[in-house]
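All protein chains but one are shown at their positions in the complex.
Right after this comes chain A.
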Amino acid sequence: MFDFLDLEQYDLFGAFWTTVQLTVFSAIGSLIWGTILAGMRVSPVPIMRSFGTAYVHIFRNTPLTLIIVFCSLGLYQTLGMTMFAEGNVDTIGFRLAVLGFIAYTSTFVCEALRSGINTVPVGQAEAARALGLSFTQVLRIVVLPQAFRSVVAPLANVLIALTKNTTVAAAISVAEAAALMRTMIENEANLIPIALLFAIGFIILTLPTGLLLGWLAKRVAVKR
């Protein structure tokens, strides 16, 4: 069934490795930027709150393809942003894609986290403030650690969605799994086996992630 699969000709593992790299870098970036956004959205400073809210609404409601294509056409080709990788087109494409994924996925991280913040009783934040902790300390030491623990499962959803969303990077010619799939479909006549092959590839990536994080969610849950 899979005899069309010539690993000399098609770098299957290389393509999935790029997918994994896209996912990992974007996930780390989204987690950091999403946490900062969530902090902004609950902060007592009005301008930060407005910025956070506006950012989330704009990027969450823009199609991912549009964001990724804008990164390539707008940031790189028009504005000449090369992401510190002058000359190396592949690296530029990869980094631009990661930037786009972070911009988009962080909004979902932010909103998941914000719902987690709402699970932490207000009284605990008050008690922390009453001890003399500053806003950022209250957030960092008391609120966020508990918020994160309650949103591991929703964050797993975001991560799985991100893994699959990385296929959009094919739109700006990043050599990840979906790009290779397109090439293979063009060259080979075995449409269904090829689709199956890549579907299985993604399941191999996402299924363990989901199971692992589901287990983690139970383990770290805060007892009240």
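Keep in mind that, in the parts below, contacts are C-beta pairs under 8 Å (C-beta built on N, C-alpha and C of every residue); 3 or more make two chains touch, one makes a residue touch a chain; residues count from 1.
To be clear about the criterion, contacts and distances are computed from a predicted model.
The complex appears with one chain absent; UniProt names that chain "ABC-type polar-amino-acid transporter" among the candidates "DRTGG domain-containing protein", "ABC-type polar-amino-acid transporter", "Glutamyl-tRNA(Gln) amidotransferase subunit A" or "NADH-quinone oxidoreductase subunit F". Only one of the listed residues, A:Pro63, A:Pro121 or A:Gly214, touches the absent chain: A:Pro121.
Within the whole complex, the absent chain has one touching residue among A:Leu73, A:Val89 or A:Leu131, and that is A:Leu131. Counting over the whole complex, chain A has residues 44, 121, 123-124, 126-134, 137, 141-142, 145-146, 149, 222-224 touching the chain that is not drawn.
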